[in-house]
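Inspection log for the structure reproduced underneath, given as structure tokens.
Every protein chain except one is present and positioned as in the full complex.
== subunit A ==
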Amino acid sequence: MLKAVRIFSRQSPVNLLRRLSHTDNSSIDKPTRAASLGRDSTFPAAYNFPALSKSPLWLPEVKFAVPDSKRYKTNVTTLDNGLRVASEKLFGDFCTVGVIISAGPRFEGKYLSGVSHFLEKLAFMSTDKYQSRDQVIETLHDVNAICDCQTSRDITIYALSCRTTGVERVIELLSETIFRPKFLPEEIESAQAAVFNEIDDLKNRRYDPTPILTDMIHAAAYGNKTLGLPKYIPLDNISRIDTSMLKSFMKEFYRPERMVLAGVGIDHQQLVDLGNKYFSVPKSDAMNIDEKAAEQNKAVWTGGAIMEERDLSHLSFGADPLPENVHVALGFEAPCHKEEHDFVSTCVLSQMLGGGGSFSAGGPGKGLYSRFYLNVLNRNEQIKTAVSYNQAYSDSGCLYFHFGGDPSYLRNMIDVAIREIGFLVSERPGSVELERAKKQLQSMLFMNLEQRPVVFEDIARQVLSVGKRQQADYYYNRIERVQADDVYEIARRIFSKPLALAGLGKSLDAMRSYTQISDTIQRQLSAKTRWRIFG
């Protein structure tokens, strides 16, 4: 065996701790291990630096910033063409800017489903000014920027994070990619490959089917219309979507009055000026058409069931594969985010149900004392996943529970879900669990807002839907005010709505019928029969 000699011990021991320390540390006399970490450059002719544990002596003295815990206000300005510009200052050297557009799968009714998914892959490609993708990348590198385009059901976001010094260039890039893309044939081709590969990975390689199930429950809930249109492109449409369709979709929806240009970590006046400079496309005069279209696009909750019988056994491989699961989702219409009080109560309700996987990463704090952990996962070994989701939109919302587990346990899984609904509609939550859910929601709010892109998205979404932004403190207080009665009442309201049901996996036939399940849930709402499940 090798002798236990530390190979880096040839370096002279320097007590770095002493140099860095702010307090007396005279009790540490011996050099620590840190003192002899690392080797100096082994090819000093080309690169002459000491080990990373040692500071090169020639570096200049620097001065650091002192944080400013003051909260900044969000400024909002509306430009002449209807574009709203919103910004907020933030500590740091980097900024995030982007555009949020009221466009996405829900507006694809008269187009082919998947246009938005396609556009997502075509973001930041060549434009009138940027002759090729390479030039776009070059610009990104120059200002240390990364770009991203994301589509959710009702919204499309184009955003970049970059050094504050490079903000003008990225805003020009944003305007180019949104208003003047080229869509070269080879770009369309690679977008086709990209969406195909993404769906292939989702369906055939991912053990967790959550994204697919989410599409399914929305389709069932909204009768395959508006919010029920798929986020992921149906495979048949891949070859049918062409440049002219993409362009006409963009022409209809990528208009300044449907957009917000938002920035975090940037001066407001600068952003307004840049907005005027690069986003001064004329306002469209199609207001009437707009109103009519808005009417057609109103989300209508229909309820219903969508089942997909599929063998999921190939999703886990290796020497000791994970068991095959069956997945169901039960959805109910929840308040839209404009009904603020009810919306916040629903969030608390969903947080209280919480849940997760029977085997998942994370320690205490992940919601171990939420109802889906205590009542579902801890008591039913066969159930592997139980999570509550609450997705709110501008005119509707979807509260749904994802349950996954052993296919032979499918019936029981549904019974367990219904029993939980029964509890919610028959008694008010206890103060301890309610306070815990509220506190967790509050902390989640603030912790997420530590990240600049999250702040950006929050500003952009709020300004797009209501024209102004409420700070986190505002929501903190709204959550604080939620009472047991609020949660109870909202639960009774939500669960009286028509059920949406989605199933994915094998032996779905074993499940009770939609009508049976739906009726049993309705029975929970009347006090007399509330404990009876199926018969």
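As a convention for this text, contacts are C-beta pairs under 8 Å (C-beta built on N, C-alpha and C of every residue); 3 or more make two chains touch, one makes a residue touch a chain; residues count from 1.
Methods note: contacts and distances are computed from a predicted model.
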Between "AP-1 complex subunit gamma", "Large ribosomal subunit protein bL19m", "Dolichol-phosphate mannosyltransferase subunit 3" or "Mitochondrial-processing peptidase subunit beta", which matches the UniProt record of the unshown chain? "Mitochondrial-processing peptidase subunit beta"
Determine which one of A:G38, A:G109 or A:G467 touches the chain that has been left out. A:G38
Cross-chain touch to the chain not pictured, restricted to A:H141, A:K251, A:R379 or A:K468, is A:H141
Which residue of A:H218, A:K231 or A:R461 touches the chain not shown here: A:R461
Taking the full complex into account, what residues of subunit A touch the chain not shown? 2, 4-8, 16-18, 20-23, 25, 27-28, 30, 32-35, 37-43, 45-47, 49-53, 55-56, 59-60, 62-69, 91-94, 121-122, 125, 133-134, 137-138, 140-142, 144-146, 161, 163, 165, 187, 190-191, 193-194, 197-198, 201, 205, 207, 316-322, 337, 343-344, 347, 359-369, 390-392, 435-436, 439-454, 457-458, 461-462, 465, 470, 472, 475
